[in-house]
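Every protein chain of the complex appears in place save one, which is left out.
First chain written, first letter: the chains are A and B, and each begins at residue 1.
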Amino acid sequence: MSAVSAWPAGRARLLRAVGLVGLVGMGFTVWLGLWVTPPDKVQGNLVRLVYLHPPVAWVALYLAFGTAALSSVLWLWPRTRSRFWDRLAVSAMEVGVVFTALTLVTGTLWGRPTWGVWWAWDARLTSTALLLVLQLGYLALRRVPSDADVRARRAAVAALVAAVDVPIVHFSVDWWHTLHQGATVLNANLSPTIHGAMAWTLLLGFVSMTLVFVWMLAERYRVELLNDRQSEAGLASAMAERWAESGGRAPEVVGERPGERAAAPAGVGS
Amino acid sequence: MWRDAWLVAGKDLRIEARSRVVVNQVAPFAVLVLLLFAFALGPDRAALAQAAPGLFWLAVLFVALLSVQRSSSVETGEGTRDGLRLSGIDPAGVFLGKAAAVALQLLVLEALLTGGVLLLFGVTVRSPAVLAGSALAGTAGLSAVGVLYGALSSGLRVRETLLPFLLLPVVAPVLLCGTRAWEIAFGTAAKGGGDPFVGLLVVFAAVYLALGVVVYGALQEAP
Partner (left out) sequence: MAPVVCFRAAVATIGRFPALAGADLELEDGEVAVLEGPNGAGKTSLLRACAGLLPVAAGEAEVCGIDVRRHPRQVRRHVGLLGHNPALYDDLTVAENLRFALRAAGASVSAAGEVLERLGLGGRLASTPALRLSAGQRRRVALAVVVARRPALWLLDEPHAGLDAAGRELLGELLAEALAQGASALIASHEPEQAVPLADRVLAMGGGRVLESRPGLRKAPPPVTGVIHVA
């Protein structure tokens, strides 16, 4: 562990606990899903993917992407603008990409034996695939070197545009299918009837996946926070260098709120 | 805001009239795209007629990319971007004006492409209202998102490669709905009315125009 820590020890412990509980819960879910719960009448053993795919999809689409989009809006709104939202947005988006990709993989795995094809152009898979591309675009945008504030602006707008786009894509693909009646066999919801032990396992799956996501999000956020602290430190040394150009000593505190004055520096004539 | 939009649209269109980029370069490119599609799909007239709506909208997307690149490159270089900000023009007005200019250019190009499609792919129009409605709504949406992303990527050195990657996924619904609407207009679709798709295109355009008006100012404020 490095000497630099982003936040107090108590919070770090709590997060570790969250992550642990989440992973243990996942383990339980897998065990229950694979061995304890009964196979489905229609889908047989394939139904066991229901304990994985919907939770992953829920996290990817609503938790991760939803958090990223909401944070972006809160960052863009002048009254609530704060670096916190920007960091949260990028963390949520990055973690979300992983979950989105997993959603596609599990969805494909489930669909292949059921539908006979690797890919079906149904509304959910298609809009998830598009979401993945949009998220990758967001991350690519963030990688372009630029001023932190400018980068945050661009990314926030991109996230907002994507958030508005995904439901529209979903609707259009949906209507596309209602027109082409021949494709109804692929419309099958993949949702088997859930009851008894299956329902509890599914709930466990959802909860554990959520906990795992929260833990990953917090960890990623911590990295982002440390990055930010490092650039701020860089700014302080850049200020010192700049002052040295003119033979002065930079003030110790650089305030960030309007109206706050830096301490009077030495060596400035008037 | 509207006065400013009118002013900026006029300025962009006047620049286009002088430089003739759209007329000299983008229009021939559009026709070329149609020809290439025909080469790729083969001479079977039935297949071409079936694919015509999709090919048209694909061509529109490519052409829109070029138009948007051109529109945002008019303001590259610190001078003119600063100039716009210093002039005191409402950024929402800049957005609407530029979007209007791009939309107008796109409509002209689409007219050209429609002629090309009718000639080259041998389709007939059954429902001109759906055709025109979807084209108008789709164009409005494309212009809105395009100008917004043009501003988003302005000043980035990797703009040429990044802008398509950012823009195309967002306008995928336009491609989808536009194609379906045109299939219905050409009578090659299985069944159904074009209204839901035209409606969705209108929603798309309205949403992104509104978003652009709200957000464009924040994007312009990049030192």
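One rule holds in what follows: a contact is a pair of C-beta atoms (placed from the backbone, for glycine too) under 8 Å apart; a residue touches a chain by one contact, two chains touch by 3 or more.
It should be emphasised that the depicted structure is a prediction, and the values quoted were computed from it without experimental measurement.
A.B. asks: Under the definition given at the start, what are the shown partners of the omitted chain?
C.D. replies: Within the full complex, the chain not displayed touches A, B.
A.B. asks: Considering the entire assembly, which residues of chain B contact the chain that has been omitted?
C.D. replies: 4, 7, 11, 14-15, 18-19, 74, 77-80, 82-89, 217, 221, 223
A.B. asks: Going by the touch rule given at the top, which residues of chain A touch the chain that is not shown?
C.D. replies: So the residues of chain A touching the missing chain come out as 146-147, 149, 231, 234-235, 238-239, 242-248, 250-251, 254-256, 258-262, 265, 268-270.
Here, only the chains that are shown with their structure count from here on.
A.B. asks: Distance-wise, how many Å sit between the C-alpha centres of chain A and chain B, to the nearest whole number?
C.D. replies: 31
A.B. asks: For the complex, give me every residue of chain B touching chain A.
C.D. replies: Contacts found on chain B: 145, 148-149, 152-153, 156, 158, 162, 165-166, 169-170, 172-173, 176-177, 180, 189-192, 196-197, 200, 203-204, 207-208, 211, 215, 218-219, 221-223.
A.B. asks: What does chain A use to touch chain B in their complex?
C.D. replies: Against chain B, chain A makes touches at 76, 130, 133-134, 137, 140-141, 144, 146-147, 150, 153-154, 157-158, 160-162, 164-165, 168-169, 171-173, 175-176, 179-182.
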